[in-house]
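Can you read through this structure? Questions will come right after.
Every protein chain but one is kept in place in this view of the complex.
Naming follows writing order (A, B and C), and every chain is counted from residue 1.
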Amino acid sequence: MWADTILSLRQELLVAVIIFLLLFIKVGAAAYRTEVILHLVNLLLLVNFALGFWEYRDSILFNGMFHTNKLLVLEKNILNLGTLIISLQAYSWLKDHRQATEFYILLLSTLMGFFFMISSGNLLMFYLGLELSTIPLTALSSFDLEKRQSSEAAMKFILSSAFSSGLLLFGISLLYGATGTLSFDIIAQRLDGSAFQLFAFILILSGFAFKISAVPFHLWTADVYEGSPITVTAYLSVISKGAVFFIFIQTLYTVFKPMAGNWYRILVLLSVLTMVTGNLFALRQNKLKRLLAFSSIAQSGFILAGITGSSRAGDASVIYFILVYIFSNLGAFGVVSFISTQTGRESIDDYKGLYATNPLLSWIMALSLFSLAGIPPTAGFFGKFFLLMAGAGKGNYVFIGIAALNMVISLYYYLRVIKAIFMDSQPQPIGKLKIPLLPNIAFLVCLGGIVVMGLMGWVYDYIYSLSIGF
Amino acid sequence: MNQVPLSHILFVSTALFFIGMYGLFTRRNMITMLMSVELILNSVNINFVAFNRYLYADKLEGVFFTLFIVAIAAAEAAVAIAIIINLYRNLHSIDVEAADEMKF
Amino acid sequence: MPNYAYIILIPLLPLAAFVVLGLFGRKYLRGISGVIGTGAVLISVVLSLWVAYGYFFSVGKVDGVYQPVIAWKAVWLSFSPGLSIDMSIILDPISVMMIVVVSFVSFMVHLFSLGYMKGEERFGTYYAFLGLFTFSMLGLVLSGNIFEIYIFWELVGCSSFLLIGYYFDRPTAVAAAKKAFIVTRFADLGFLIGILILSLHAETLDFRTLIQRFTEPSPQLAGITSASFLGISLLSWGLTLVFIGGAGKSALFPLHIWLPDAMEGPTPVSALIHAATMVVAGVYLVARLYPVYALSDPAVLQVILFVGAISALLAAVIACTQTDIKRVLAYSTMSQIGYMMFALGTFHSGEEGALGYTAGMFHLFTHAFFKALLFLCAGVIIHKVHSNEMRDMGGLRRSMPLTHGCFLIACLAIAGIPPFSGFFSKEEILLAAYRANKFVYVIGLLTSCLTAFYMFRLYFSVFWWREGGVSAGDHGEGPASMKIPLVVLAAGALLAGFVPFSRLVTFDGAAMDTPGVGVFAIAPVMLAILGILLAGYLYRKESDRPRKAAGVFGVLYKLAYHKFYIDEIYSFVTKKIIFNLIGRPAAWIDRNIVDGLMNSLAGVTARISAGIKGFQSGRVQDYVLYFFAGIAVLAVLFIYIYT
Partner (left out) sequence: MNLSLLVLMPLITAIVVLFSRREGGARWVSLTGVTVQLLLSFGLLILYWKERAAGSMGMLFEYRHVWFKPLNIWYHVGVDGISVAMILLTAVVMVAAVLVSWRVQSWDKEFFVLLLFLSAGAYGFFLSLDLFTLFFFLEISVIPKFLLIGIWGSGKKEYSAMKLALMLMGGSALVFVGLLGVYYNTGGAAGPYTFDWPVIAQVHLPVEAQRRFFPLLFVGFGIFTALFPFHTWVPDGHSSAPTAASMFLAGISMKLGGYGCLRVAVSLMPIAAREYSPVIILLATIAIVYGAFATMMQKDLKYINAYSSISHCGFILLGIGMLTRTAVMGAVMQMISHGLMTALFFAAIGMIYDRTHTRLVERLGGLLKIMPFISTIFVIAGLCSLGLPGLSGFVAEVTVFMGSWQRTGEAYRIATILACASIVITAVYILRATGQSIMGPVKDQQYYGLADATWNEKLAAVILGAGIIAIGVAPFWLSDLLNIK
């Protein structure tokens, strides 16, 4: 019995263990060198990643509060992998940072929050997971205490997220009033698509939309991404977004299935708005972090397009895309963060002539951007293709056409970066940079993921075999 | 004894909700904005309790949810205050208008 | 039927010469390239004479009628069943006659060039081009397939372009080459479309089948005559367009403008291409399709008749006024070709109605000799005085007696004085014209008189006019390699008339005995002599009579001197209209409108993105406001409107 619980909770528990370990280290004030802590954490995250591959039977704990099955384990593992990559990339930033331990405590508690959120079977559990992840995140985003922008970002983040969770809760309360329960399964049975429930749903949706930064709930994104430490930005843009997408698509496909007709239209609208706005804003950016922020907004537009497919292919393609997206986006963010920690330069113009001095970084950046733009043979191509393919399943080709054209627009600003790196030159280009071991490993993982993912069809097959849809 | 109908209570909570929102939109002071958010959360609490008491009195889900919300609101407030203080260190002001360095 | 396969060697040998010299001529074979080229052509000459002998005297006739023979055939490019470009060799009287003429004159020119072009830097290239031309011309005359003839037609044009532009560092030469190519290309467009029209309805590209289907009653003939465009039957369209192609190559009015300029090429080239062979390709083309023209569409034949007559007269008039020796010859060429053309035009369905056919071919045959001779003489003269202008010459008869003699023979021949070759062919033509159309006959007479006049004007002002002439730096009349061709050709010009042509080359292949020309010949000969005397009176001695005479004609003279301003009209049309009114706008539109559209798409996108940047105001309160607005809009849209 206990063993069963523990095994089902293995990923969450291990993360919790790490957190407590770090707490003890901190409180015990034992003077460990930061490197040791970093290595320890990375190692344990790696162990956790390995645990994810251990197949264990599906189970439902705490009378329906907590679900777990192969799909969820996979999703958690994807998030875990992303976190691991980020922490590897952050190595050179953290190793001489005083509060490395706190950073990890916060980071991992958000991770645990996401874990609980995506395997929640109940609105209460969902809310707890969400907040467990949101509040540390806001703290993280002001982690550069002395940087003005950082704390400004944090302020915007906490206020708007508090507001959004307020609306989310209001929606939940209305839904509770309408159905009289908090457990997903029962809600699904009791939904009838009445105006009242629809209003509740829209409020809840706005909570999700805020997290995945769908237009018009996205406005915090750019500022927070720009202000926060790049590591946190990377985390926000892939892990947090990915996690929320996981739970979002699950709730849509299971809980709000009766309302499918309604939310399909809403999602199409949001998706178009998100893609277009994200791209249009990204066109004009000169700061790379901001550009990537808007590009990630546009990406969520594409993911929404995939969700609208509301088929197994839709679910599978979304998960697949998020996996790919982790590699590509972390590749790009990794380069940006590495360069900015080394030289503190973050604008596109600073990258002029980068290729002459740092070919490897340039190629990583280029491939990641191509993957984000969906250019073959990078994995991003397959991700985008499947998303829109799933979306087209509904036969709404105008929508898909708009999405396809948006891919062209997005290509423009990605190519601007490429142009700066490969074609332009400047008086004092970024000097030759030595990449330490751990970030290098992270880069290679991203690169490998970008290059080979598309050619390994079985990955998609596996995800598809687990995914849900109707 | 005749009791207050549910709709009245819902009206109160909704009013509270919009008051909070209004405060959030108009107040320049970050602390006040934070308080308005708390108002919103409290309106939610009222909702939960009311629904629970009036419609689904057999279970206590709503009430428990309220408890959690209160707790989390506290945590949120703590972090928010911390952030705001930190911002004040850098900005020497808690006027939200002052913090719009990053835009467009 | 005997095996004619070796005939393929006749065109292939010059081709081989072209390939070899083209690849190695410039570097390795520079010295002996001339010999190689000449040798190759010599073999072709022998072969073609052998073929001619065999065809005319031993095997060609089947029960008294010369049969066309397909000596060789291979599918080259097949479009659809029955419709394919074949590489085939057809033997019939005209083609056999033509291969003799072409290879013979070409050989003469090769020989002549040995001396004339000696020491040229691109000697090998020159012979390579000559080889290419000879190959293409022989291929042209042997073609048994209308598309095959078009192919060689183009190749001939190209090699003519290359040879005219041989002195490529002379801008005038380059311009002339361009002009020649483009004008003929324009005409060939007509040819091509004509081919498309004819072939589509004939459902074949093979000459014999096509002629057969269009001359005997057949569904194809019915189809093409019934179908019409702008009220004219497609058959007429097709034939006219094909004729336009021929007119372009043969420099008939109004497509003649390229020929005089083409004289920028080396003189032997002018002799070969622009006098004896290529320019008569048009005549040959019409002759090749003659049955169709004659039997199925007399209307087009009328067009041919008048175009030919006008060209003949016009060219003759212009020739009287030119002072550049080669240009005079060029215009006379044009005039003679006009002769041949209207000879073909004179078909009528009386007895001996096809006399014009024989006559035209006959004139083509004789003309080749004396016109080539004239050009080669001109070559010798230019070689000597280093100038094309008549006024730099004069009184050369002492210093170059041989040339003088040959030139005189040629002039008499072209003037149609018996017993020189030109006489016979011309008489036949005039006779045919007389029977067919009196008006054209008069034009013919007038032209022959003018011909005599300008030829002797040329003759006198080159060899007489003033005494002494240039003797400075006098290097005789060139080496033997230049003399021999003159003599041989002179002999040809003298004797070619006695070939019993009407027994060999006739419309229906059956022999036809020439009508006695005796009495009929008086008038033309008298006129010719009159012309000669007039020329002698004006140009024999240096005097200002010519100017006076010119003054008498006044405007006419001026017009003729400026070639009736046809060149100017053309250049106006091309420069002003085609370039400025079509080309320039097209380029402008492309850059500014079409491309501008594409760029403006990007511009609009950028403008929009600049326009909406205000939403990202940086104020968290605006953010939450938009957040709430978003919810409100969604709620309104999807709760009240969509349900």
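The rule is short, and it goes like this: a contact is a pair of C-beta atoms (placed from the backbone, for glycine too) under 8 Å apart; a residue touches a chain by one contact, two chains touch by 3 or more.
Predicted model only: the values in this text are computed from it and were never measured.
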Displayed chains contacted by the hidden chain, counting the whole assembly: A, C
From C:V519, C:V555, C:V594 or C:I641, residue that would touch the chain that is not displayed: C:V594
Contact footprint on chain A, counting only the chain that is left out: 312-313, 316, 370, 375-377, 381-382, 385-386, 388-389, 392-393, 395, 397, 400-401, 404-405, 407-408, 411-412, 415, 418-419, 422-423, 457, 460-461, 464-465
Contact set of chain C toward the excluded chain (per top definition): 26, 75-80, 83, 85, 147, 150-152, 154-155, 158, 165, 168-169, 171, 174-175, 177-178, 181-182, 185-186, 189, 192-193, 196, 199-200, 229, 579, 582-584, 586-587, 590, 594-595, 597-598, 602
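In the analysis below, only the chains that are shown with their structure count from here on.
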CA centroid of chain A to CA centroid of chain C, Å: 78
Centre-to-centre distance between chain C and chain B (centres being mean Cα positions), rounded to whole Å: 98
Per-residue multi-chain contacts in chain B, two or more chains: 24, 33, 96, 99, 101-104
Shared-contact residues (touching 2 or more other chains) in chain A: 155-156, 159, 163, 167, 222-223, 284
Touching residues on chain A, where the partner in the complex is chain C: 155-156, 159-160, 163-164, 167, 193, 195, 198-199, 202-203, 205-206, 209-210, 215-217, 219-220, 222-223, 262, 265-266, 269, 277, 280-281, 283-284, 409, 412
Chain C residues touching chain B - in the complex, by the definition given at the top: 613, 616-621, 624-625, 628
Interface residues, chain B side, partner chain A - complex: 17, 20, 24, 30, 33-34, 37, 40-41, 43-44, 47-48, 51-52, 55-56, 61-62, 64-65, 68-69, 72, 75-76, 79-80, 82-84, 86-87, 89-91, 96, 99, 101-104
